[in-house]
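Here's a structure for you.
Every protein chain except one is present and positioned as in the full complex.
Up next is subunit A:
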Amino acid sequence: MRRIQSRINTQSSEYQENIKANESRLAEFHRRQEAARYTRPQRDLDRLARQEKMLPRQRLEMLLDPGTPFLELSTLAAGELYDGDAPSAGCITGIGIVAGREVVIHANDSTVKGGAWFPMTIKKIVRAMDIAIENRLPVIHLCDSAGGFLPLQSELFGDKYYAGRIFRNQAILSKMGVKQLALVFGHCTAGGAYVPAMSDYSVIVRGTGAVFLGGPPLVKAATGEEVTVEELGGADMHTSVSGTCDYPAETEEEAIAIGREIVAQWSKPQKWDAQQQAPEAPYYDPKELYGIIPANIKTQFDMMEVIARIVDGSRFHEYQPNYGKTIICGYAHIWGYKVGIVANNGILFNDSSKKASHFIQLCNQNKTPLVFLQNITGYMVGKAYEREGITKDGAKMIMAQAGSEVPKFTVMTNGSYGAGNYGMCGRAYDARFLFSWPNSEISVMGAEQAAKTLTTIKTNQLKREGKELDTAEQKRIEQEIIEDYHHKSSAYYTSSLIWDDGILDPADTRNALGMAIAASLNAPIGHPHYGVFRV
């Protein structure tokens, strides 16, 4: 494959300005991530120390194979919700390596409201379990949760994708022959009790670990029976009487050691035999992305320069280099894995939409995983384009997306607006993993356009009432809408709602994709089948 020839001038003022803008964005990103991971009220840290419990990240470090990478997901989930009271949505999820096997980790964080499940906690856990199902990855649950966060119970209990989905997904995994292990470090109450109960294997720590449908206070209230935690659902009762848990452990360290030994007994999965070659670092330094990602989200940049800083050896085989040039399609390798890349390089026109639809089908024919790099303001609008069938050409892309069977990975590199989000494998189109860059924005239309549309509606409304909107008032309304729009379309806001699997330092994109692709190959790649393409 030919190496991409970069045209970036690292001495230019534009490059330097971008560096400055992105360095401050990255500082903000790292500050938020650090806080979500480590900043906790002292009293919660003291309580864990009193209980002689490890912090969730200490458990994780002990559980994972030393020196192996951990792909943490949705670190900033719930970051903009609940007045910041549930950093990281009160749990850690991710892909790690245990005893040489790729596994999904789901760890409750009892430094956040005793590990209680907020609505976003449940969304994050369900997403982690969906990842396990889609990629056939075993799950290790590190249980230490107070149960559902009662003040918000109406937002987490009875609906299809609420708490019940966690246990449903556990059953589905077991049915698929994908293993699960629960390590019970703290109380698993009510619904939470089903996590170890539905796992194929479970280890419970004596003294601190407990599993029961109702804790002692609830039992007392319901039936008047007085009972201690140990009698009701302690390690000895469950491993010697009820058989709800399998192995007792004296300490957390012992529980983790037993857990690692259990995983080591599991048959190693036969991974999909994907096209692979020896990995090669990109020829162009990924850190140069900081000088390429524009300071202003509206500024166009060359996505080929981004590809050059993600793929092996910066080598790329471009498909249809002279057709539909506002989208780049082609083959490359990431950490040695062959991938097809579909990347926006401008607005989607008729030709670029058709090219992308065709290339998605080619990758499916070839069983090549697909990487989408989104920077899309939308499909072109206007009379000429509608007459050429821009709507049906966009529909072709959606049909190709939805019928695609190869693993797909999406990175939000800058803007993602309107239907372009769909055609380029937005969240609804089942990317196995979807990551955002700190600068990225998602919304149904641009902030300025939304403000204009909404003020026009307002003006017309007033006109009908015989009133008029003065310019100052109009400006004020517009400004308000724009600010609110920017906030709610920011990566921090959308990541807080788990519209993605986490925000990435752009220079880390290649590593995250490498791990994600490797994990996805635990599932076989099926044959594509599509509906009717409107040609």
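Note that in this section a contact is a pair of C-beta atoms (placed from the backbone, for glycine too) under 8 Å apart; a residue touches a chain by one contact, two chains touch by 3 or more; residues count from 1.
Keep in mind that, in the parts below, contacts and distances are computed from a predicted model.
One subunit of the complex is not drawn; among "ABC transporter ATP-binding protein", "Branched-chain amino acid transport system permease protein", "Pyruvate dehydrogenase E1 component subunit alpha" or "Acetyl-CoA carboxylase biotin carboxyl carrier protein subunit", its UniProt record names it "Acetyl-CoA carboxylase biotin carboxyl carrier protein subunit". The residue from A:M380, A:I481 or A:I517 that touches the chain not shown here is A:M380.
Checked against the full complex, the candidates A:D430, A:E448 or A:D508 give a single residue touching the omitted chain, namely A:E448. Between the chain not shown and the residues A:S24, A:S154, A:S240 or A:Q300, the one that touches is A:Q300. Here one chain is not drawn; of A:G115, A:G148, A:G324 or A:G346, the residue touching it is A:G346.
Seen across the whole complex, the unshown chain contacts subunit A at 2-3, 283, 296, 298-300, 346-347, 349, 377-378, 380-382, 384, 415, 417, 446, 448-449.
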